[in-house]
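As you look at this complex, bear in mind that one protein chain is not there, while each of the others sits in place.
Chains here go by letter, A, B and C, matching the order in which they are written, and residues are numbered from 1 within each.
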Amino acid sequence: MEDLGLKIFGAILTTFMAFAVGMTYGGIVRKLTARVQNRYGPPVYQNFLDLLKLQSKKTNIAHGFMGHMAPVWIIIAAVTVLMFIPILNGNLWFPNLSFHGDLIFLLYMMVFGSLGMALGAGQTGNPNSAIGVTRGLSQMVGYEIPFVLALVALMIQYETTSVQDLTQIQHETGVWNAFANPFAFLAALFASLGMFRYSPFDIVGAPAELASGPVSEFGGKYLGTMMSGGAVFAFIKLTLYVHLFFGGAGNPDNSGIWATLAGIGILLIKTFLLYMIPVFYGWINPRYRTEQAIRYFWGWPTALGILGVLWAVYIY
Amino acid sequence: MENDKNSQKIVDYIQNFSRKHSLFVLAYGTGCGAIEIPATMTSRYDAERFGIRGAATPRQADVLLITGYLSTKTLKRVIRVYEQMQEPKYVIGFGSCTINGGMYYDSYNTINGLDQYLPVDVYINGCMPRPESVISGFVKLQELIQDGKANNGEKYRENLEHYRTNQKKIIKNWKMPDYNW
Amino acid sequence: MTDLVKENKLLDAVSQAFKIKGKVIRNRRVEVYADKNMVSSILLFAKKQLGYIHMAHMTCVDWIDQGEFELVYTIYSPIEKITLFVKTRIDRENPEMENIDSIWDQANTYEREMREMFGIEFPGLVGEHDFILEDWDQIPPMRKEFDTHKYSAETFFSRPGREDAKEVRDELSKRSGTIVPDFAKKYSRE
Partner (left out) sequence: MVREKETTLYLGPQHPGITGNMMVKLKVQGDTVVSASTHVGYLHRAFEKLIERRNWIQAFTLLCRFCVPEPDPMELTYARAVEDLDNREVPERAKYIRVIVMELARMQSFMLWYAGQAGSAGLYMIPQWSVGDRNYILDLFEDLTGGRIYHMYIWPGGVRRDIPEGWADKTLRTMDYIEKRLDEYNKVLFDNTIFQKRAQGVGIVPKDKAIEWGVVGPVLRGTGIKSDVRIDEPYEVYDKIDFDIPTQEGGDIWARALVRKEEIRQSIRIIRQAITHMPGGAYYNKVSNPMKWTVPAGQAWARTESVRGEIGFHVTSDGGNKPYRVHVKGAAYTHGVTVLEKILPGQNIADVSFILNSLGVCPPEIER
């Protein structure tokens, strides 16, 4: 186990990279949104300043035990799921436990973030956050179905549940899963709209209706921790999508410094482009009501998911 | 650590720098000046390039804007909201109504001086200040924060008695927490 | 002046039906003076028969030297485009008037405001007493005998130096070099 030190260093580096990339993506999106709304908008590193300010708040009002635990829970869930996501396939630097985890395990672990938020919001007793939590869980039920159908389609197609094998297959066959099983990809893409909680589906923390929903009672350090947890989760979902549908990043055979950096570069480009899809969709769309959002997910996306599964079973 | 004073200064500098560049303004239009807040936050005057963003609830907010006159009924809610906010918190008084009662000085329902009831950091005078002067008010507040002089949160906490007696003179039945621990 | 045919026809219709006096002020404006307990029947008659369905306004004027409140009901007919004022006088000491929520639901808001601002009692009025003010212990504030300037000076702190703005004048004269007179006294309202 001579490269154990390397692995530990790689894991720590992944966490900071995920956090930094997640926050910078948020800053870039704020800048782009401002430009589209013909104004200049904040600097790209504004999210880091917001986080630093939130962390440097003097008083911190908490509501009981779960009020303290909710942000910590989100951060724990984020980092653990991060460890099981392959950053660069087969790379010596960032193996992080990605060979252990598989899709089904990831599905469960990704729910922990929202669960933490829900428990914390329930503890605060603010009616806005209670309603926000019910909306968040119902929306999750909405987008989980097409998402799970898409993953099941991939699993059936390649008879494997490990994310690493999936990227490996894509690397060998040279065909990206997005083209191998287009229906599953479209279903997962629709589901990603719900995951990132951008405009048509930001019913969870809708400011005009619920005064920012579940986080309405969290301020200062708690809000800061939640914000960084959210940034890491965004990075996780993006890299998962890239590894499942866009053939992952970095070639497994050589792990030189330059190859790793090139792999990370490709990963950033792919994740940023994928991140732009829900953002573009959110710029020009108002918000759904709760039942409309759920009906949206159980409409076309689920049909595409089923088609994806049928495609995987019969045609492939 | 003999140079803990210097290290403390560095930490203060960094904290004040981050507080200065990221002000969350509470979305609460208490008076008639609230019509200039959307104008300041949107595309022509764009306060977001200074890092000024709206916050939905007092927990997340740093800056409380008292935009214009303040009736006694609103004062009761403003005090409640101010005490829910987390330190360091700042209050900006908009328009001459917060300075000396302005045009409604002889009204039976509006207060004449805001700083008897809440510690105020920055006043912006004018009968409905323009977005430019609103932004200059924010910039003045940012300078105060950078020099570490904007600590009215503690001032409110230390002489709570003074503020409480003034507030209770106007607000009759005080069904609000007293924080007299 | 257009010949006020429609206005006079309306005035005769109402005054015949209820034996009350009235006047045509100008085109599109007719006013009728009625006794307190006839007001609701006049309004119902105007609404149902004459088509005055839009209740534009309802106000109360405090004639303190005559010791009376004057209630003015302004109703308007979109077809004939005439505004009819039904005016009545009620005693000022213990003012009491029947509420007309049954004719127009929106009257409830006007009546709640008058009850709070003038102290007029509307028996059977739905809605809490505190409509605009909160925990108000003085006399209803819109009555003429309530002096708002004195109340405001007593309850709210006023920043010193506002009486004659002395330091403002000194500053102005210092900057402009001329002597700035005590302008406050010339135009003060007292």
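Details
What we mean here is this: contacts are C-beta pairs under 8 Å (C-beta built on N, C-alpha and C of every residue); 3 or more make two chains touch, one makes a residue touch a chain.
What you see is a predicted model, and the numbers here were worked out from it, not measured in a lab.
Though it is not drawn, the left-out chain touches A, B, C in the full complex. Touch with the chain omitted from the figure is made, among B:107, B:142 or B:166, by B:107. Touching the omitted chain from chain B are residues 26-32, 34-36, 38-39, 42-45, 54, 56-58, 69, 71, 73-74, 77, 81, 103-104, 106-110, 127-128, 130. For chain C, the list of residues touching the undisplayed chain reads 28-29, 53-57, 59-62, 72, 74, 78, 81, 83, 85, 104-106, 108-109, 113, 130-134, 141-142, 144, 146, 148-149, 187, 189. Where chain A meets the missing chain, the touching residues are 33, 36-39, 127-128, 131, 199-200, 202-203, 206-211, 283-290, 292.
Definition applied: only the chains that are shown with their structure count from here on.
Chain A and chain C have Cα centroids lying 61 Å from one another. Counting only residues that touch two or more partner chains, chain B has none.
Counting partner chains per residue, chain A shows two or more touched chains at no residue at all. On the side of chain B, the complex with chain C involves touching residues 72-73, 76, 99-101, 105-113, 116, 166, 169-173.
Residues 133-135, 137-138, 141, 146, 148-149, 151-153, 155-159, 162 of chain C are the ones that touch chain B when the two sit in their complex. Taken in their complex, chain A has these residues touching chain B: 30, 34, 37-43, 46, 49-50, 52-53, 56-61, 128, 207, 211-212, 215-220, 223.
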